[in-house]
Every structure is written in structure tokens, then in C-alpha cells.
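Below is the structure I would like to discuss, written out as C-alpha cells.
For this view, one protein chain was removed and the others were kept in their places.
This part shows chain A:
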Amino acid sequence: METVQADFAFFDPKPSDFHGVRLLLKTYLDSKPWDLTGFVDLILEQTTVGTVVKMAEDEEDGNDGEANGSDGGDNEDLFGLITVLNLGRYGENRCIKDLKDYLLGVCGDKDTKKKLRALLEEKASTVGLLVCRRFVNFPYEMVPKMYDSLFDEVSWATEDEPTQELQDSFRFKQYLLVVRIFERKTPPKQKSKGNKDIDEPVIYSKLEDEIFRELSSWSFTFPIRAEQSAQQELKNYREMGLVMCVKAEAIPKFCKKLEALVSE
């Protein structure tokens, strides 16, 4: 087996990251068309809070007089993205309207829907949509750092943003997350010798989502209509969407638990 040395770096989002970010967000909501492009543009415009993870730039490559256009084509590969968007501040953007309609549409339970509606409407200005997307093989060592950098940027923004209004827009009281999980379709089989099938009731694509769910005030799942993964190990599982509401006070606890999980 060959080991590859890779250096990753965190960057502020910029317009040339459009294609990389779009690729990561393609499956954020289901297959139903929504203003994904607008959503990507929104994330890229918010440079004070938000991080993209790319390969660290090589000193030599940067100065090559390549015919590669203004952005030095090589560095277009995005491996991860993390950001938080204030649902009140961006409430008039079409992408956020589409997102709110979508979430209200897929929420089955009446009581949860009431709480969700309150979050998306009356309380929107204190709610941050936390978006974290990355490739499946993204090294876990970097994940706590991604979240740390996000929450640091949020706290700096409450002091550094140019207007009081903008500063306040980062004083989130709750975070809303939309993630994917796999739920077991069939009841658990009898454990026979040599049965290598995974048997967990729920598989989290991103391990930290399990921590978020434990700490969440409420959450709900909804079925995904897009084509399911053909992976052999997941044949007994169904992909579901999971929406969670996490109070801002729970974040320090989250960071501690995440750190502990990753250092295992």
C-alpha cells in the first residue's frame, strides 16, 4: 500500500470556488430542483464566516505563467466546506426561501413542524444554518479544526463586523442542521458466525452528526427520493435526511465530545 503525503489548508471562500462548492452541495437537499446556484453564491459572498478546505498551495505552482487563467486551475479541488448562514439575514434570498419550503414540506410530525416553523419564521434572525460538507475520505483529524475555526469566526464576527446589525446577526441562539444518515430497512438478522453484515440501526455518514443528534433540542428524519447508493455494505439501509436543532449553548460540549471521538 502506498502512502501519499498531503497538505491541506483552510481558506476563506472566494468566487473561484464556485464549482468546488457546488459539487459538494449538489445533494444537500433532495433531487427536486431548487436555487442551488444562489445558495452557493451566498456562501461564497460571506467571506468573514466560512471555510473551504483545499490542498495547500505549492510555492512553485503559484508563480507559473500557466495558460490556466486567473485562478491557477490546479487549486480548484475543494475537499471540504463549513459555514453558517443566518436564516433571518438571508431570508429574502430565493435559495433560503426554497430551503425553508422544502424543510416544511418534508417534516411529517405536526408538533415538530410547529417548532420548525417558529425557527424558520419568528426566530429566523437568531438561527444559523450550519452547513458542513466534505468528501467521504476526508481525514478526521481535520474535522474538529473545521468546527473550531467556524465557531471562532462566528465569535470574532460578533465584534469585527462593521455594523451593529451584522454583529448581532452572528449571535446565534440555535443552529439548524440538514444532514444525511442511513437507517436500517430490515429487522436485525440473527447473528450467525461469520456474518459480516453491519447491524447498527443508524449509520451516520459524518460521525459528528451523532453527537449533534444527542445534543439536539429536537430533530426529525425524512425519506430521500433520489437514487439510493448501490454499495454492497449498505444494501439493508435506506438513506434518510435528518434535520436537527441544536442550541448554541450546547456547542462547547459538542466540540469537547468531537475532540474525544476523533482522538480515539
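Quick note on the criterion: a residue touches a chain if its C-beta (ideal position, glycine included) is under 8 Å from a C-beta of that chain, and two chains touch if they have at least 3 such contacts; residues count from 1.
Quick note on the criterion: contacts and distances are computed from a predicted model.
Novice: Hey, which one's the missing chain according to UniProt: "Dynein regulatory complex subunit 3", "Cytochrome c oxidase assembly protein COX11, mitochondrial", "Eukaryotic translation initiation factor 6" or "Phospholipid-transporting ATPase"?
Specialist: "Eukaryotic translation initiation factor 6"
Novice: In the full complex, which of A:H19, A:K185, A:K235 or A:K253 touches the chain missing from this view?
Specialist: Spelled out, the listed residue whose C-beta touches the missing chain is A:H19.
Novice: Kindly state which of the options A:P33, A:P162, A:P187 or A:P201 is in contact with the chain not pictured.
Specialist: Residue touching the absent chain, from the options given: A:P33.
Novice: List the chain A residues touching the unshown chain?
Specialist: 18-19, 22, 26-27, 29, 31-34, 36-37, 67-69, 226-227
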